[in-house]
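Notes to accompany the following structure.
Only a single protein chain was left out; the remaining protein chains are all shown in position.
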Amino acid sequence: MKGDKNTVDCPVRDVAVDIAAPEGDEDTGGWGGLEFLPGHPLIWVLILSELVVFGAFLLVFSAVRIMDPAGFAADQLHLSPLAGGINTIILLTSGLCAVFAMRAVEHGKLLSCRVWLGATALLGLVFLIVKLLEYGAKIDAGITIDTSTFFTLYFLITGFHALHVVLGLGILCVVGIWPSRINIETGTAFWHMVDLIWVLVFPVIYLVR
Amino acid sequence: MMEHKTVSARTATWVWGVASTATILALAATFEQVPGGALIARFLPVVIIMAVASTKAWLILRFYLGLRNAQGSWTGLFAAFLIVIVVGVVFAQAAIILIDQ
Amino acid sequence: MKYQSQKVALYYIYGALTLFAAQIVFGVVAGTVYVFPNFLSEVLPFNVIRMIHTNALIVWLLMGYFGAAYYLLPEECETEIHSPKLAIIQFWLFMAAALAAVVCYILGIHEGREFLEQPLPIKVAIVVVALIFLYNSTLTLLKGRKTAISNVLIVGLWFVALLFLFAFYNPANLSLDKMYWWYVIHLWVEGVWELIMASILAFLMIKMTGVDREVIEKWLYVMVSLSLFTGILGTGHHYLWIGTPGYWQWIGNVFSTLEIVPFFAMVVFCFYMVWKGGREHPNKAALLWALGCSVMAFFGAGVWGFMHTISSINYYSHGTQITAAHGHLAFYGAYVMLNLAIFTYALPYLRGRAPYNQQLNMWGFWITTSAMAFMTFTLTFAGIVQVHLQRVLGMAYMEVQDQIALFYWMRLGAGVVVLIGVTLIIWSLVVVPRARPATGAVRQTGK
């Protein structure tokens, strides 16, 4: 890898900065407040962006529903709250596994950490399979992204979320290969964010009527 | 720099149990709904659903994402995020019911 | 100036300033045609004037980026440029291509996709220029120290070149044509150009505020991350009415609204660094441009962009003078001011003119910036009236234009003032006057 040279000399410089700049109140490490959140600060830039994006999408969804409550209610009947509910529990469980992985790495148990990460990812995979079955059922019923505003937003929001699960799986693999504490913290932070978003998406799209 | 302490296995499992139960309850609340019923019957389930969702979200934020270790301003920011969403959704429901009246 | 090869930046800066002057002159001419429609109409039709106005802008901005890169790479990488000779050849090829394009346009030889009007051989020449630059700069980067600033800058310039390749793809289907056209235009100005902008601003902040590199480079990553996380899908706001699927409205609404965030971060970044650094850098003019750049980019690109990005508003405002208002202030604030900031910073060193008298330059800043702001307001009001009469009431286009003639007069006025301001700026940059010994007690100590 080309970047490796950088990886090697960066920590050295970082340490030097820590010593040289002990004035420390608001930005010891130079990441501003992001410093105080678990995981790499930049992942929090991503997490915050994502939360804002999904937050905006959910608010837009609710606002558009005001215009056409009957149409939304009719379309919503095509969704399966049960599948959504199962998926919620699957993600919650995978989040729990991620916490166990984090605990394992804290105690230096790498093997156990990887096993828990594997379980996390496996549940993520199950989530995606359930999701694909749902989409398949919609498409079989002739419902696509163009069918109505409800389904445009349904496919956009849940699809965008599902892609985050895919990205999350990739991140879990990467941090599983290099399971340093900071890496696991970063990876699981992203995974919990995906979990968190689903917990909000599910009721707004599937349940509220 | 802060050392982030991960929650204990017990707490994590508790959080999981509460959140999962809440999910099942929320599902049940939806099936109980009667469309076109009394005002409160159309409004209350949404409030309950959103309260349950935000509680779950809050649990994840605090215990899984490790926010309970973070500064108050961060906690406040995320709380504000959740409040905005919950208020938005509940407000939309109120508007729908009012327009319908 | 620490490295001899930084001198090649001079070619690019002077070349850029030449085209800058041409751009402004043609802009004023175009503004004149708006109020005297018969002016030049037989000799130089409006479409050619406008083509030169926009093309000169894009080319001089690119030339400025190349110049900025050649200036800052040696300092960042702590090594001489791989081949200064190649850099000079690259400059002349680029300049020749730019001038050839102008001549071709005047003779009526051009292609017809907006901003990509260059005849094919000139497009090829531009690619060759880009390849020379990428070869030269990448080798410089590889042999020297690797910093976040130089990495981000070079990644930005690589993507500028890669995305330009879509200029060669012109499908017969107009909707496809437009969709891929935005790959070049949007992903340039609201994507990778922001990488260039953030990295140059970061470089200036390191040099002028004395804040630790560690701090600044971390901010740099936050800013460029925000830019691309929002900007790439923000392309959706161009895919509203050109035959693309309806879901782009939602994507465009959400992501392009957030495009304001990176610009806001840049304002906070610049002011915070200056405040935190607390060091009095002798080149106050450059600092003024850098701070001004972040602020005007925030207003022009951020606020004015947001104003009409929501699809239900854009449905009415699309393709009116509101778009023109946004375009003018966004390009000025984000990219023109950025280039002038780095020119103002670099020229005194390149020319060895310490202590440097910045009065004229700062006058130029205030005059030009105020006039651009005024022009933007004028066009915005013109646009609002136009939207009401044409898009809401359904009045015919030309009748509406007669109704807003007054605004075009005011715009021309603003344009003339811009020309005056730009003359001052260019004069101050080309001459780089020394401060008189009496007032020049503060010696320039920066490196």
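Letters are used for the chains, namely A, B and C, taken in the order the chains are written, and counting of residues starts over at 1 for each.
Operating definition for what follows: contacts are C-beta pairs under 8 Å (C-beta built on N, C-alpha and C of every residue); 3 or more make two chains touch, one makes a residue touch a chain.
Rule of thumb we're sticking to: contacts and distances are computed from a predicted model.
Chemist: Among "Cytochrome C", "NitT/TauT family transport system permease protein", "Multicomponent K+:H+ antiporter subunit G" or "Amino acid ABC transporter ATP-binding protein", find the name that the UniProt record gives to the complex chain excluded from display.
Modeler: When "Cytochrome C", "NitT/TauT family transport system permease protein", "Multicomponent K+:H+ antiporter subunit G" or "Amino acid ABC transporter ATP-binding protein" are compared with UniProt, the left-out chain turns out to be "Cytochrome C".
Chemist: Which is it among C:90, C:136, C:151 or C:357 that touches the chain not included here?
Modeler: Once the missing chain is taken into account, the touching residue is C:151.
Chemist: With the missing chain put back, one of C:50, C:82, C:207 or C:281 would touch it. Which one?
Modeler: The one listed residue touching the chain not shown is C:50.
Chemist: Touching the left-out chain: which of C:168, C:275, C:315 or C:366?
Modeler: Per the contact definition at the top, the residue touching the missing chain is C:315.
Chemist: Touching the hidden chain in the complete assembly: which of C:12, C:229, C:331 or C:345 does that?
Modeler: Hidden-chain contact among the options goes to C:229.
Chemist: Could you please point out the chain C residues that touch the chain left off the display?
Modeler: Answer for chain C: residues 33-34, 37-38, 41-42, 45-48, 50-51, 110-114, 117, 148, 151, 170, 172-179, 214, 217-218, 221, 224-225, 228-229, 232-233, 235, 239-246, 248-249, 251, 315-316, 318-321, 323-324, 390-392, 394-398, 400-401 touch the chain left out.
Chemist: In terms of residues, what is the contact footprint of the unshown chain on chain A?
Modeler: With respect to the unshown chain, the touching residues of chain A are 3, 6-7, 10-11, 14-15, 17-18, 29-31, 35, 40-43, 45-46, 160, 163, 167, 171, 180-183, 186.
Keep in mind that, in the parts below, only the chains that are shown with their structure count from here on.
Chemist: Using the contact definition from the top, classify how the chains connect: line, ring, star, complete or other.
Modeler: line
Chemist: When the C-alpha atoms of chain A and chain C are each averaged to a single point, how far apart are the two points in Å?
Modeler: 36
Chemist: How many Å are there between the centre of chain B and the centre of chain C, using C-alpha atoms for each centre?
Modeler: Centres of chain B and chain C (C-alpha means) sit 45 Å apart.
Chemist: Quick check: how many Å separate the C-alpha centres of chain A and chain B?
Modeler: That gives a centre separation of 17 Å.
Chemist: Spell out, as numbers or ranges, the residues of chain C touching 2 or more other chains.
Modeler: Where chain C is concerned, no single residue meets two or more other chains.
Chemist: Residues touching two or more other chains, restricted to chain A: which are they?
Modeler: Only 29, 52 qualify.
Chemist: Could you list, by residue number, the parts of chain A that touch chain B in their complex?
Modeler: Per the stated touch rule, the residues are 28-29, 33, 35-38, 51-52, 55, 58-59, 62-63, 65-66, 69, 73, 81-82, 85, 88-89, 92-93, 95-96, 98-100, 102-103, 106, 185, 188-189, 192-193, 195-196, 199-200, 202-204, 206-209.
Chemist: Quick check on the complex: what are the chain C residues that touch chain A?
Modeler: 146, 212, 214-215, 218-219, 221-222, 225-226, 229-230, 245-247, 250-251, 253-255, 257-258, 261
Chemist: In their shared complex, at which residues does chain B touch chain A?
Modeler: 1-2, 4, 6-7, 9, 12-13, 15-16, 19-20, 23-24, 26-27, 29-31, 33, 35, 46, 49-50, 52-54, 56-57, 60-61, 63-67, 69-71, 73-74, 78, 81, 84-85, 88-89, 91-93, 95-96, 99-100
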